[in-house]
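A single protein chain has been omitted from the complex, and every remaining protein chain is retained in its original position.
Moving on, here comes chain A:
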Amino acid sequence: MVLAALIFIPVVGGLLSWMADRWHPGAAKWLALATVGIEFVLTIWLWLQSASAMALPAHGGWLAETRAEWIPRFGVSFHLAMDGISLILVVLTAFLGIVSVACSWTEIQKRVGFFYFNLLWTVAGAIGVFLALDLFLFFFFWELMLVPMYFLIGIWGHENRQYASIKFFIFAQGSGMFMLVAILALVFVHYRSTGVLTFDYFELLNTTLSPSTEMWIMLGFFIAFAVKTPIVPFHTWLPDAHTEAPTAGSVILAGVLLKTGAYGLLRFIIPLFPEAAAHFAPVAMVLGATGVLYGAFLAFAQTDFKRLVAYTSVSHLGFAVLGIFAWNPWSLGGAVMQMIAHGISTGALFVIAGILQERTHTRDMQRFEGLWSVMPRLAAMGLFFAIAALGLPGMGNFVGEFLVLMGLSTSSGVLASAATVVFVASVVYALALVQKTFHGENKHGWQLHDLSSREMATLYSMAAITLWLGLYPQPVLNAAPNTANSPPAIAVARHEVNVE
């Protein structure tokens, strides 16, 4: 029941804040904050509850489960379940929910109620994606979270918002349609061999597929996840969507929506199609490594603050893809770590971009210059998160990238060394970001307020989490390998055979 509550709290909270805005202007943001606050407390409570359970491998890795009939005609049930990986991603979602409400506090001035409605429904959709273990339900949430996100970008976005929002929607929805066909193909293959029409993850897990069917169905899923993650040829929606979205939208996009793609790779592609994934892994890893390098190189060519950060996302998520397809305990732990650390550090960079944009009404780094003297606190935080993004030891991103590279080197030394080159490129873009924005003289004569206490609280807590992830990553890593060992254990075994 707790799992269903995790989804319905933001749904109800969203409706309440929309309505509250009509009766009492200003109430919407407090209601939204209360909603994500409750959500966060609940997820932390779940984590503390299950910390001991996760350490026990005999438990099977599943911490909670809810199942109810939904559409019996198709064998669709409302089936939610949570294991370690779902849990930490839900915690991340709830935390970034708080961050995104906090960073919209003064930025959003018009249609406030509708804004928080969309924000909370996006959060609800993402949590649904992380918890759904029925493929129909998963697809339902997968599509559902697009609509509020589309409105967030399309209504409260920046100059080019309409183009960006439509592009985002079409990429995400279109690729989702391919996944729908693949889901149905899988379900009917299963139906023909067993006579049971079901969309349940566990039942479909051991479907026997012929190699070519398996490859086609896997590609259907892969396209949807590749667009969301994003994996390189499918990434073009991302810079536009991230740049044009309002701050909260960028934070949720980078921190949560991209993770749904990587989560899909981890949860569905490899366990459901182990053989096809093994055959496909070299291609996916090359694409991942390309993304790592390509994103980093494009990042330092940008002049738009948010666009730069958006391209670093392509680069960082490339590591997650590498880690997932290398599929060994180090690389998987690294991939999960990378997902969490990227969510926090990139989210923080978008918050900083939002703060700058709110005060200066520009994101063009050529117009900034010398902000250190005007806003020392903001500049310090900017430096901190830029360094986190480049992967300095002691920060979360380093742990993720290091583990991925360590795992990867056991299966493909060439790709691992190619991906390592990114550490040069990422230093260039991170320092370019800091130098262009904060260093130098204040030639443009900016007179700006430094961080308010609300903004400081947001950024400091994010910085603390980044440090904690970097210095004591064990709690996150505890959660991650369990996914690798529990139901897809067979998959791992088969995969390793194939790699050799």
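By our rule, contacts are C-beta pairs under 8 Å (C-beta built on N, C-alpha and C of every residue); 3 or more make two chains touch, one makes a residue touch a chain; residues count from 1.
Note that in this section contacts and distances are computed from a predicted model.
Chemist: Looking only at the UniProt record of the hidden chain, which name from "Cytochrome b/b6 domain-containing protein", "Carbohydrate ABC transporter membrane protein 2 (CUT1 family)", "NADH-quinone oxidoreductase subunit N" or "Fatty acid desaturase" is the right one?
Modeler: Options "Cytochrome b/b6 domain-containing protein", "Carbohydrate ABC transporter membrane protein 2 (CUT1 family)", "NADH-quinone oxidoreductase subunit N" or "Fatty acid desaturase" narrow down to "NADH-quinone oxidoreductase subunit N" for the missing chain.
Chemist: Which is it among A:Pro25, A:Gly174, A:Pro393 or A:Gly413 that touches the chain not included here?
Modeler: A:Gly174
Chemist: Of A:Thr122, A:Ser165, A:Thr207 or A:Thr290, which residue touches the hidden chain?
Modeler: Of the candidates A:Thr122, A:Ser165, A:Thr207 or A:Thr290, A:Ser165 is in touch with the missing chain.
Chemist: From the list A:Gly84, A:Gly154, A:Pro230 or A:Gly255, pick the residue that touches the absent chain.
Modeler: A:Gly154
Chemist: With respect to the chain omitted from the figure, which of A:Phe74, A:Phe202 or A:Tyr472 is a touching residue?
Modeler: From the options A:Phe74, A:Phe202 or A:Tyr472, the contact with the absent chain belongs to A:Phe74.
Chemist: Kindly note down the residues of chain A that lie in touch with the hidden chain.
Modeler: Chain A touches the missing chain through residues 70-74, 110-111, 136, 140-141, 143-144, 146-147, 150-151, 154-155, 162, 165-166, 169-170, 173-174, 177-178, 180-181, 184-185, 188.
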